[in-house]
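A protein chain is absent from this complex, but the other protein chains hold their places.
Up next is chain A:
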Amino acid sequence: MDYFDRFAVPHPSPAIYASMVAIGLTMIAVVAGITYFKKWGYLWREWLTTVDHKRIGIMYILAALLMLFRGGVDALMMRAQTAIPDNGLLDGQHYNEVFTTHGVVMILFMAMPFIIGLMNIVTPLQIGARDVAFPRLNAVSFWLFFMGAMLFNISFVVGGSPDAGWTSYFPLASNDFSESVGSNYYAISLQIAGIGTLLTGINFIVTILKMRAPGMNLMKMPMFTWSILITNFIIVFAFPVLTVALALMTMDRLFGTQFFTMANGGSDMLWANLFWVWGHPEVYIVILPAFGIYSEIISTFARRNLYGYNSMVISMVAISTLSFIVWAHHFYTMGHGAMVNGIFSITTMAIAVPTGVKIFNWLFTLWKGKIVFTVPMLYSLAFIPIFTLGGVTGVMLAMASADYQYHNTMFLVVHFHYVLIPGTVFAVLAGFTYWWPKMFGFMLSEKIGKWSFWFITIGFNVTFFPMFITGLDGQARRMYTYSESTGYGPLNMLSFVGAIGLAIGFALIVYNIYWSTRYASRNISNDPWDARSLEWATHTPIPEYNFAVVPTVASTEAFWDAKKKGFKLFGGKVEKIHMPNNSGVPFIMSCIFFVWGFALVFSMWIIAIIATIGIFACMIHRSFEKDHGRYISVEEIEETENKLRGAK
């Protein structure tokens, strides 16, 4: 029995046993359901093997929504635990695991895939391309991310979750202080998902640089595409640092090396340093696409072109460069001299300048606009003041000497939630609502959408604002309980109430999807929002080749010009289209990656070696495979176009 002991959760509780049963039952139900409705073939042909950027994008978003709820339940548990002083709902160990997985899941398995999903669906359409540059690689990216996320998620029922915080600082995350396999899960599942993200980065840089429609030079790209280009540059240059850091961590934990130990020449602080060399650019990876989404939405619903296009681009480039030179502000208190802290204080404050430029550009876009208050626009409007509050507290934290007071208090926690929730979560919800009709051919209910918007916005502020106060009063982050004499009780209770409001808001989004799927009108145009960029110029549902004729572009808002000024978007005639074939290899290889990761987590070397061989076999297969894609004939295109009501 000893062999199986390590698979047991080291710190079980009734909640975990209940989740085990729930996960088991759900899996049985899913498998039984698919078999009963005979959907295995459909699933395999249309989704598991697809290389279509639109379908991959939808799968990313589905996975992200699932993870949103997983991370959200973690958040609710934390708020419930701290709602009253000396609460016994969760014990210390359990609380550690919950806040660790909350952080990892929300950043890496919710925010990132949500953004990558939207970028997958929208970017090729906005630049008038038929697909991304490397469609097969795109499928590999998705499945690697998905398997990484699943590997991370099974940790809490098999072997125990990581408990060293999402930053996983050493020496706490070393074998000496984290004995369970939890931190192995962290190192390996992030590694697998990280490879997928890195591949996405390369894929989209090439797509945007090489596959734009004729006439669209870099300064005529829509703002969302610009933000995606810059984001992917950051991905390509920041993620290798994480890859290396996680590899060193894996070696420390599995093979007894001494990179991050405190003895034998190792340096525990080097982990924190490398983590944040990646970690700070990562913040901008999730925020810049959000800026792009807001730029599109604000310009569409203010019925004006975007104010200050050039300054928007320049400030994003400036942010991307500055994002690489500020990382040490995450550990001012670690013991550097005044010079280091001074340098990083100044670079950090400098980021507020380009960000401020963007805020003012949005305000000037709104100025004298005929604003339409749709759900995406509401999120965008709420974003501006709330994000500014987050930004201003960021400048407070940037002051190294003052940071000694705020460091690791709830004040910090609220700062980054005030930046990330309006910055990223509002943006992906806005983008999701905005592009939903393009993805699925009907609109989400505005009425339910507005209800969820108000629940989320008010709930968010009620949850987090009180923590500014408790944070300044000294409530530390990651503290699982506190005594009544501290006086944090009432405000934390208020936070919990707000968290329930947030939960209702997110539940309403799910209800909205359900309701709209059943009752929403399918009779909408290809351009229901009267928008400006190319993704609205094609049919809904989008044919697999996106555009029957590649559009020609002459300004940043080619589609708007086509609608209002009679600009001719589609000049050429229909020709046969070259498309990539589907492939099951990305899925199979990623499944092997999952097995490989699981084997490494539990040090099962033989399985790990076999899986490694399997991964290489898949890559060799790809190298020798002769797959030149296929052509869609002119007749077939014309038939599709006619079915979608008239070729243009």
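The rule is short, and it goes like this: a residue touches a chain if its C-beta (ideal position, glycine included) is under 8 Å from a C-beta of that chain, and two chains touch if they have at least 3 such contacts; residues count from 1.
The rule we apply is simple: contacts and distances are computed from a predicted model.
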Among "3-oxoacyl-[acyl-carrier-protein] synthase II", "Quinol oxidase subunit 4", "ABC transporter" or "Phosphate transport system permease protein PstA", UniProt-listed name of the chain not shown: "Quinol oxidase subunit 4"
Residue touching the undisplayed chain, where the options are A:K220, A:H336 or A:K563: A:H336
Touching residue (missing chain; options A:Y95, A:F170 or A:F233): A:F233
Full-complex contact with the absent chain, from A:F204, A:W327 or A:F496: A:W327
Residues in chain A touching the chain absent from view: 205, 209-210, 233, 237-238, 241, 267, 269-270, 273-274, 277, 321, 324-325, 327-328, 335-337, 339-340, 343
